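Yeah, one chain of the complex is gone here, protein chain that is, but the others are all in their spots.
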Amino acid sequence: MTRNRPDPSLLFHPRMPGNWWLRKRTYFLFIVREFTSVFIAAYLIVFLVQLYQLGNGPGAYQAFMGQFASPGWIGFHAVALAFAIYHSLTWFYTTSIVIPLRIGAMVAPRYVFTLLNVAVWLAVSAAILAIYLIW
Amino acid sequence: MNHRKTLEPMWWGLFSAGGVVAAFLIPIHIVLLGLAIPLGWLPGSAEIFQSWIVRLYLFVLISLPLYHWAHRFSFTMSDLGLRPIRKPLAILCYGSAIAGTVVTAWVLLRI
Amino acid sequence: MSERTVSLKVTRYRPGQDSTPTAQSYEVAYPDDWVVLDALNFIKDHVDGTLSFRWSCRMGVCGSCGMMVNGEPRLTCSAFLREFDSQEIRIEPLAHFPVIRDLVIDMSGFLDKLKSVSPWIIRDTEKDPSEGEYLQSPKQLDAYHPFTACINCLLCYSACPIFGLETDFIGPAALALAHRYNEDSRDQGSAARWNAINDHNGAWQCTFVGECSVVCPKSVDPAAAIQRLKVDTAKQWVRSVLLPWGQK
Partner (left out) sequence: MSMTVTHDILIVGGGGAGLRAAIAAAEHSAGLSIALVSKVYPMRSHTVSAEGGAAGVMREEDSLDQHARDTIFGSDFLADQDAVEALVQEAPRELIQLEHWGCPWSRDPDGRISVRAFGGMSVDRTLYASDKTGFHMLHSLFQTSLKYDNIVRYDECFVTSLLIDDGKVQGVAFVNLFSGRVQAIHAKVVIMCTGGCGRVFPFTTNAAIKTGDGMALAYRAGAPMKDMEFVQYHPTGLPGTGILITEASRGEGGWLCNKDGYRYLQDYGLGPPTETPVHRKMELGPRDILSRCFVQEDQKGRTFEGPHGSYVHLDLRHLGEKLIDQKLPFVRELTRNYVGIDPVVEPIPVRPVVHYMMGGIHTDIDAKTPLDGLYAAGEVACVSINGANRLGSNSLTECLVFGARAGRAAAEYALDQPAPATNPVEALASDEQRRLDAQFFRKEGGTENVADIREAMQQTMEEGAGIYRDEARMQQTCNDLRELRERFANIRIEDRNDIFNTERIGALELDYMLEVAEVIANSALLRRESRGSHTRTDHPERDDANFLKHSLAYRTETGPRIEYAPVSITRWQPEERKY
């Protein structure tokens, strides 16, 4: 327990500027990382609408899917994909910090865990693609 | 320090699960359904969605990342200046994720 | 040894006189092996005795000389002047903390936070020293040892934007020390630390920016510690929901 503290009225209290996240590259990348979730959620809503149209019958679904070839929708999906990939990579990296990968008594360098995750990610993606094509 | 009980472990658990699902599964879905099929690189068929296993999978695929969004969005908006309304913002975000879960289930059931 | 000159732009804040900090520049000629702290001491001794800052061991272990050097939190005893290409180096008090004077910050809040996580060994039954040590294998030691390296220099707090926005956040160093004791095989006190950690101002406030670990001069990796606390706390929470009768 400490009994001695400075007089609060004489302290200078700094304030974070509103644009703090623009002042450092790492902060900016952090905000981008957090905002990947917005693009992923947006994509999922679009996907949900797509599935909703499926419930309205094949005609409605085909009509809805037809619009996806337009440059606007392609652009949307391309941007969503870019953010989704950014999410995947940052997620694998941050997970490597949370879960140390032990090989025997040694803790493996983080990039090993990250690369391992990337490999699993690519394998899972290929598997999903294969299942879809075989179906 | 305020030692109130909190639901934050639950929200964080859902956020993490959503983050994992999004990281491993979402990109290939965008590639497939958002780019490859509309651009005609691959044939588009909706038959696969009739499967119950696929629909269960889709439920997980869509609902969990919504919690991931809710968690990150509410924290990030707080960090970007909405800290004064942190509580209502959190209720709105997590509430939206819950609503999204219900809607997802409904949509998948009516396919 | 070659000498060069640099202009140190130092933040001054005179409590009771200034309402906000101002910057004051000092020209300093320095030999190649000077660190920022040497330059500040030169100013203090020979140019301007009114400049106030903390320092002591000048070997990177007492933790008292942390300041913002060109916007980055650094221990000034190990920040060599020759590292900086610029003609001018900005020296500011550690970011996000209240300033007492000049480069001296108020760290009493940190000490309260440190205490709030009960950073000591907690046991159900104590063994008398005459019965010998608690055995601990090198592997058990390794599990928590990196988190014992914290020198409480508070650079991590200055790197953390979340602490800047929410000064009640317990923050990286205190949480890393909570994790250090939770992971110590001799400790049985994680339940006692649960409330402090499982709080909005505890681990949950952290959004894993990760800069705390980048600036840590002792490679403590508080970011990892906090995320592991979240995992442990979430597991514990699930257990308490699923097995409520098993909990105290």
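By letter and in written order, the chains are A, B and C; residue numbering begins at 1 in each of them.
Throughout what follows, a residue touches a chain if its C-beta (ideal position, glycine included) is under 8 Å from a C-beta of that chain, and two chains touch if they have at least 3 such contacts.
Note that the structure is a prediction, hence the values are computed from the model and not measured.
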item	value
Displayed chains contacted by the hidden chain, counting the whole assembly	A, C
Residue touching the undisplayed chain, where the options are C:62, C:214 or C:231	C:62
Residue numbers in chain A that touch the chain omitted from display	1-7, 10
Chain C residues touching the omitted chain (full complex)	1, 14-17, 33, 44-46, 49-50, 52-64, 78, 100-102, 104, 107-108, 111, 114-115, 118-121, 126-127, 129-130, 132-138, 140-141, 144-145, 148-152, 177, 181, 184, 186-187
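Definition applied: only the chains that are shown with their structure count from here on.
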item	value
CA centroid of chain A to CA centroid of chain C, Å	29
Gap in Å, rounded to a whole number, between the CA centres of chain C and chain B	36
Sites on chain A at which at least two other chains make contact	21, 34
Where chain C touches two or more other chains, by residue	161, 165, 207
Chain A-touching residues of chain C, taken from the complex the two chains share	13, 15-16, 18, 20-21, 71, 95-100, 106, 108, 111, 115, 139, 161, 164-165, 207-211, 213-214, 221, 223-224, 227-228, 231
Residues on chain B engaged by chain A in the complex (per definition of touch)	19-20, 22-35, 37-40, 42, 44-49, 58, 61-62, 65-66, 68-69, 71-73, 75-76, 79-81, 100, 103-104, 107-108, 110-111
Partner chain C, residues of chain A touching it in the complex	1-2, 5-6, 8, 10-14, 16, 20-21, 24, 26-27, 30, 34, 94, 97-98, 100, 105
